[in-house]
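A single protein chain has been removed from this complex, and every other one stays in its place.
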């Protein structure tokens, strides 16, 4: 399934953050350099990121990966995916719309990627819904991805499903309802996101992992450092696949950068393109067209100079 | 499969019907109020309608549901569909592009929806073609949907497949070839559409059902009252998925309205948006973009004040 309320963000909130404001990452911070380098490297080297993703938004995932400068391959057969994994930069798995055979296929693929030591991105779409999806997500626990991108509810559910919270934290989290969208939802997922990121890093070949929580103000963490990314466009919730294609583009960036930089670069690239597209759009149809154009045209400087709140 | 000749309608034919003309539903008719209310309620409440629909046009179905103000979830697993059915407003099933496992899945889903007493919309795409599709459609007979939306041929075939015609009527229908598109095709499906609507109502939890036949002039009936809806755009036949996405939007409206109102509101919403899009388009590519924008921008008054011929 693909419920696209995951990237609800408000362009109006951006104006409060420009300039050398308190909390904004310094303009010469090394992370900004790494983000700009990632954007330029993708455009210069056209890295291949493959995807196992849902049928609803698979076309937009591929087109977004192409529009940021990468290239795309989609597959649903474990042998194909593991063959391609050996020659591509990163793999993206999205559990949105499931077919019955995915349960075995995705379990085998995650195991294979782990054995190969290959980086991958998970979008745990609709985590918590349905026995098949739960079985798939549980099977990823000990062979986890390098980056997880989701909305607040999905991050909270995945953290609980994998049993990452200690007893006290779980009791605290339990006071907030999972699965309900709200203005403060991203904040409600912060403890879960941090725990998840540390879990990913602990299982990662190079000791690094990251989690991106999409919402009115995106939250990205590597488990130690936290960043809030204001901006984007509310129209992103009025096209299907904004979240799915963001996950795919995290995969593209993960092919050339470390997990935190990849999650940051992709989220910022989407937010700036969303704002440009909203200014030119007359509705969700033209928004999608303008959004792909803006992914293509926005500069590395526009992306790397974004407001990044610590 | 997805043969999109199902929404062939001519904008040119609209000019003959504006004003207080004979046969046009009075401007203060309660049905017009219900249609306007449905349009506003969808935009105010963002209802969830889920879909089990074909891979060709699944993205447009979701985007059309979002563009009219609803939200979308797509699934192909019976457990997921029945779980979501309990929390969503309506379900949409489209038998366009089939995979082998759909036969069991769709039979189980229809049975489950019936047992739950949940409203659903069927698009019997290509009814009559292939043994798998026929087996699926036959299995729906005694646990039928709340609304059927199709082209004339599909309505005629479904009526025969379910054995709804009496012997005389069937003999009369048999003089018209099913499966052939023609200018009078919608008229040829009127007896079948009325019988189908009465069959749906007889099996509906609340005693209501409706059938929408798309064509040059759409025909909508609840089995007792008939309405003809002129207008739309011939370019709707030059993009894939106009009919499929109309079915999905009937689902969105069925989440907030009775079957007749839902079928009327969705058909009128599509016709007005089609005319607006055609006026701005330079071909089928820009037509689809403009169409989604127009679904988003057309007002409740423009939809509810449409020509509705009794």
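Residue numbering begins at 1 within each chain, and the chains themselves are lettered A and B in the order written.
The rule is short, and it goes like this: a contact is a pair of C-beta atoms (placed from the backbone, for glycine too) under 8 Å apart; a residue touches a chain by one contact, two chains touch by 3 or more.
Note that this is a predicted model, so its numbers are computed, not measured.
Annotation: of A:140, A:270 or A:291, A:291 touches the absent chain (contact as defined above). Taking the whole complex into account, subunit B touches the unshown chain at residues 1-5, 54-57, 59-60, 96-100, 126, 129-133, 237-241, 281-286, 288-289. Taking the whole complex into account, subunit A touches the unshown chain at residues 48, 50, 55, 58-59, 62-63, 66-67, 71-77, 79-80, 83-84, 99, 101, 288-297.
We take it that only the chains that are shown with their structure count from here on.
Centre-to-centre, using mean CA coordinates, subunit A is 36 Å away from subunit B.
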